[in-house]
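A single protein chain has been removed from this complex, and every other one stays in its place.
Letters A, B and C name the chains as they come in the text, with residue numbers starting at 1 for each one.
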Amino acid sequence: MIVILKENTPKEVQEQFIAQLKQYQLEVHRSQGVHTTLLGLVGDTSAVDVSKIESQSFVQEVKRIQEPYKKANRKFHPADTVVEVGEVPIGGDHFQVIAGPCSVETEKQVCQVAEQVKKAGAALLRGGAFKPRTSPYNFQGLGEQGLGFLVQAKKTAGLPIVTELMSEEDLPLFAPVDLIQIGARNMQNFRLLKAVGRQNKPVLLKRGLANTIEEFLMSAEYIMAEGNENVILCERGIRTFETKMRNTLDLAAVSLLKELTHLPVIVDPSHATGLPRLVEPMSLAAIAAGADGLMIEVHNNPEKALCDGPQSLRPEAFAAVMEKIQKTKAFFQTL
Amino acid sequence: MIVILKENTPKEVQEQFIAQLKQYQLEVHRSQGVHTTLLGLVGDTSAVDVSKIESQSFVQEVKRIQEPYKKANRKFHPADTVVEVGEVPIGGDHFQVIAGPCSVETEKQVCQVAEQVKKAGAALLRGGAFKPRTSPYNFQGLGEQGLGFLVQAKKTAGLPIVTELMSEEDLPLFAPVDLIQIGARNMQNFRLLKAVGRQNKPVLLKRGLANTIEEFLMSAEYIMAEGNENVILCERGIRTFETKMRNTLDLAAVSLLKELTHLPVIVDPSHATGLPRLVEPMSLAAIAAGADGLMIEVHNNPEKALCDGPQSLRPEAFAAVMEKIQKTKAFFQTL
Amino acid sequence: MIVILKENTPKEVQEQFIAQLKQYQLEVHRSQGVHTTLLGLVGDTSAVDVSKIESQSFVQEVKRIQEPYKKANRKFHPADTVVEVGEVPIGGDHFQVIAGPCSVETEKQVCQVAEQVKKAGAALLRGGAFKPRTSPYNFQGLGEQGLGFLVQAKKTAGLPIVTELMSEEDLPLFAPVDLIQIGARNMQNFRLLKAVGRQNKPVLLKRGLANTIEEFLMSAEYIMAEGNENVILCERGIRTFETKMRNTLDLAAVSLLKELTHLPVIVDPSHATGLPRLVEPMSLAAIAAGADGLMIEVHNNPEKALCDGPQSLRPEAFAAVMEKIQKTKAFFQTL
Partner (left out) sequence: MIVILKENTPKEVQEQFIAQLKQYQLEVHRSQGVHTTLLGLVGDTSAVDVSKIESQSFVQEVKRIQEPYKKANRKFHPADTVVEVGEVPIGGDHFQVIAGPCSVETEKQVCQVAEQVKKAGAALLRGGAFKPRTSPYNFQGLGEQGLGFLVQAKKTAGLPIVTELMSEEDLPLFAPVDLIQIGARNMQNFRLLKAVGRQNKPVLLKRGLANTIEEFLMSAEYIMAEGNENVILCERGIRTFETKMRNTLDLAAVSLLKELTHLPVIVDPSHATGLPRLVEPMSLAAIAAGADGLMIEVHNNPEKALCDGPQSLRPEAFAAVMEKIQKTKAFFQTL
């Protein structure tokens, strides 16, 4: 961390400030120019609150050099983390596809889709029981009942299940869930992050609509700092000025995340684009970008879907995409 | 709502779909062109799930005409809502300033700032006890203890207090709080919105960093739909590509919100810009834009602030700004 | 400028690099930490090409401290610049309103509007002859003929005129024009900037839709570096995710620009919002933010406008807004 002091900061003030900084267990190197004094802070600055330093009247600017995340940082943990979901490993050499309906609607629907996606090669079943919706007047998910249907599908098809947690108070209901999803709108719901950090099921953390890569990693750090290091990151599109697609899928972020962190990174092309015909090219592009997995919406009857039908693939279309996904993954493994 | 059907949608399919739509208590008007068939849906479409309609294979596009919010909509409630916070009214003819430190740090600090902002003309005291921070390693607020200090300041200075709620489970602690703040990062934490909608203290809802005006109103609608209609909206800057300021303050949104909704709308220039020297011009501009109040950070010792010190005004600077705020408000009332 | 070197950069490489840097007439201060070596560059770094330094394999990061603009920088030119347009001064104590139709359509139309806006208090007449339109199939302006009508209106009403230049090759036609506008889409058309920098008419430079404040000032610097220091900046809204308004008006940028530069800064609320009913509040808010002027679209028959009719005010509505603008400006002058 570099602290740039304002011109004419008195020597005594500088000395006093340096003494304070040393309390953080940091070495401080002073570089005195004609107009500018720079302080270089060396050591673990992740606990240093930049805003506290910026508050000093004699500080002109603070520049962070070291990343503020530690547990998620590949520098301190070079090997890929492999997260076990049920008995399915994700990360490292293990590429996996999560598929299923946006919302759980009936037991029959979810069981049927589960069988179909399993047959096509998906390793995990997704399905929403608690649904975050922009409007209070739209379908909010079947809740506990939906969770029950999902658990039934898990048994029938033998696939681990992933579903979204919207509130800490629902955690007791999530005992049979294998992977807890934190949705994009809750990426900085810090209390929820801490709550899932204090339990031991793996967590699928989706990137917020307007969150930077660093904020994304800091939210993973929240979970990890509480003790749960089984975090999977999911890029699902960010919000930009473009209106032809639901969001703008940021695939370069996937490649960059793979460099910055050891955690698995997956991609959700369904939510990112909102256009089912873009699911195939974006799935293949995500593999090329280095993704450890995909999360794809599949519905056996998108026209009757209670939510997000238009972005879902039908099972037969999904099976066709899966075939290309598998070939593409195999190709890149040998490239 | 207008539904545009794909070319060559068979008459029977159209008839069947129209019959389904009528179940929402809507009138349906069909307009048959050479290539396009339009269906105009007349009635209360706020409960219609656009994505369900878009899922139909024969639907090309759906365009909403009516706003999806009802309780927050000025069309159905033309008079300004006045929200009573403690005994302080906000909205309609009542313009108010909320001031205080970003974080509650000590009882002395918050009591002292409370006295000072009251003397300068602030009507409510703000102060954070539970703090949403990007890093788990930064100061997270004093929590329950901080809330106690704030309550002490409330007694000493005789100002109603506003503070942020980060989790429904803290609600019992909020009994002495007069106005519950929902932070920008929780604007679409729908479970938290429902929770504050089920209790009867007024709610200060901050706009999310990347949320549209319509999503902002839909989040207010979530609270109102649960029974609590005492919602104050707060514009606090949105996230853009600009890096010289913390956020981009959207004052045109204030004028537009005043037209779309009857709820009070206030502005937080401290968080919006992150630059204390912009607090004065942006406060005055907010009044010109029609804001019903302001929320300003004041710290008696910004250099020692445990959080967001750099954007705080000192009490004497705040007093000077308040004088201009009051004169400006008086000017615009007679313009 | 601070250059952060990678760990383990050999001493000789450092020495050689420092020698190179000194060729820019800079002092170089080295600060050696355990892991990091910082070089502080002191002097005029505006000519230093950051990307060249970043290209060195041993450089980790470069941080600019000094602003890269000089002629536009208030630090080196503390007094407000007053730009004379015809005989109308803008900047410093001189607040002015520019008004007129988006496009020049007929001689009668523009002369009539000119008389009306003059009567209401506008000091300059605007009108587009060459129109930048998204579609090649939409009305592109009357061109040279339109310029002729505008010149006629200038004579009739006795107002200096401002109109947009889209290509250097049209400059000879602009002899009777008093203020040359460079549109938002050409803010980084560097050849056009150089061309208007080489002639001596004042220039109205509009901020690009996605350009930062620093890029905006660098584009002014382009004009000034060629010798023409009569540049007026115009904030006209930036592009964000919000769709209810044409753009997001960034009024905090106005206050910040007034601090960073000595050049006059005006605001165009018509293009910024696209909603005529927001012109009044945003005009008054712009004055509060410190703007030196406003640019407002007025059309005597918006329904017949060949372009941008929906955002224009009728002359009588403009006169009502002008009255409030004048009172508001007078109020803030005494505040």
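What we mean here is this: a residue touches a chain if its C-beta (ideal position, glycine included) is under 8 Å from a C-beta of that chain, and two chains touch if they have at least 3 such contacts.
Please read all numbers here as calculations on a predicted model, not as lab measurements.
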Touch partners, limited to displayed chains, of the chain removed from view: A, B, C
Option touching the unshown chain, where C:186, C:283 or C:300 are the choices: C:186
Touch with the omitted chain, as defined above, among A:73, A:140, A:189 or A:273: A:273
Chain C residues touching the omitted chain (full complex): 46-47, 49, 51-52, 54-57, 68, 132-139, 166-169, 185-186, 188-192, 194, 208-210, 215, 218, 221-222, 225-226, 239, 302-310, 312
Interface with the unshown chain - residue positions in chain B: 2, 4, 27, 29-36, 38, 40, 42, 60-61, 63, 65, 210, 239-241, 243
Absent chain, residues of chain A that touch it: 210, 212-214, 238, 240-245, 248-253, 255-256, 259, 272-273, 275, 277-278, 281-282, 284-290, 324, 327-328, 331-332, 335
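Simple rule for what comes next: only the chains that are shown with their structure count from here on.
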Chain closest to the middle [Cα centroid of all protein chains]: B
Intercentroid distance (Cα basis), chain C paired with chain B, Å: 32
Geometric centre distance via CA averages, chain B-chain A, whole Å: 26
Chain centre separation (chain A, chain C; CA means) in Å: 40
Chain A residues counted as touching two or more neighbouring chains: 210, 239
